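Sharing a structure, written as structure tokens. Questions coming.
Of the protein chains in this complex, one is absent; all others appear in place.
Up next, chain A:
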Amino acid sequence: MPPPRHPFRAGFRDCLPFVLIVIPFSTLFGVVARDAGLDLLQVMSMSVIVIAGASQFTALALLQDGAPVFVALLAALAVNLRMAMYSAALVPHLGRAPLGLRALAAYLMVDQSFAVAVRRYEDSPEMTLSHKLRYYFGCMAVVCPIWYGCTLAGALMGRAIPAELSLDFAVPVCFIALLAPLLRSLPHLLAALVSALVTVGFAWLPWNLGLPIAAIAAMITGAQAELFLRRRTRKEGFA
């Protein structure tokens, strides 16, 4: 795929579908947080300071259960550990950017922008650093304002959303929408399968520890499957 002529606009456009999930997800956080007894300033501070929905839900749920602060903190940080892997995966693409821009990219790093941006970088290898940065911030220009705005809307609405709408299901559906376009080769499929199976196998572990174990097992599976396929094609090439 050739590099986009207007990378910022292309990023904005490619991330636009995720509006459909960021809206319910962030609204839901606002509603749930008000429900838990936080005031408006507290709800908004959390969304602006942390911008990581899954960990915000985790921290809130544990505090509400009366867990000690450090337990809630460890669990929420464990949920976010996956972003260390995103951070590493972005190094080959954004690593040469100035420190300030890298810090801004880090603050804005969310599942959506990561998944969409890395997929585009791999599809258009000729993109320059400036293209890649503009594309990345284009993605975030969709997700970030909506994240803030809808948290506020949710916090103002409070309990007006009925539980029958099962809005919590927007969370896994969001991750499915991010996952499906990435499943484009046999190694990718195998890695996803291993991740799912290992997660179920280690579900008994506390503090979400099953997540990093499953992720590492899946990455090794994907890499090994790719190496195996490469070796096989090479052999066939010689035959």
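Here is the rule we go by: contacts are C-beta pairs under 8 Å (C-beta built on N, C-alpha and C of every residue); 3 or more make two chains touch, one makes a residue touch a chain; residues count from 1.
Everything that follows uses one rule, which is that contacts and distances are computed from a predicted model.
Undergrad: Which of the following is the UniProt-recorded protein name of the chain this complex doesn't show: "cellulase", "AzlD domain-containing protein", "Xanthine dehydrogenase subunit XdhC" or "Chemotaxis protein CheW"?
TA: Options "cellulase", "AzlD domain-containing protein", "Xanthine dehydrogenase subunit XdhC" or "Chemotaxis protein CheW" considered; the missing chain's recorded name is "AzlD domain-containing protein".
Undergrad: Of A:10, A:31, A:52 or A:155, which sits in contact with the chain we cannot see?
TA: Missing-chain contact among the listed residues: A:52.
Undergrad: Would you indicate which residue among A:1, A:69 or A:229 is in contact with the undisplayed chain?
TA: In the full complex, the listed residue that touches the missing chain is A:69.
Undergrad: Considering the whole complex rather than only what is displayed, give the residues of chain A touching the chain that is not shown.
TA: Interface with the chain not displayed, on the chain A side: 17-18, 20-21, 36-38, 42, 45-46, 49-50, 52, 54-55, 59, 61, 63-64, 69, 72-73, 76-77, 80-92, 94-96, 99, 102-103, 105-107, 109, 111, 114-115, 118, 122, 163, 166, 168-183, 187-189, 191-193, 195-196, 198-200, 203, 210-211, 214-223, 226-227.
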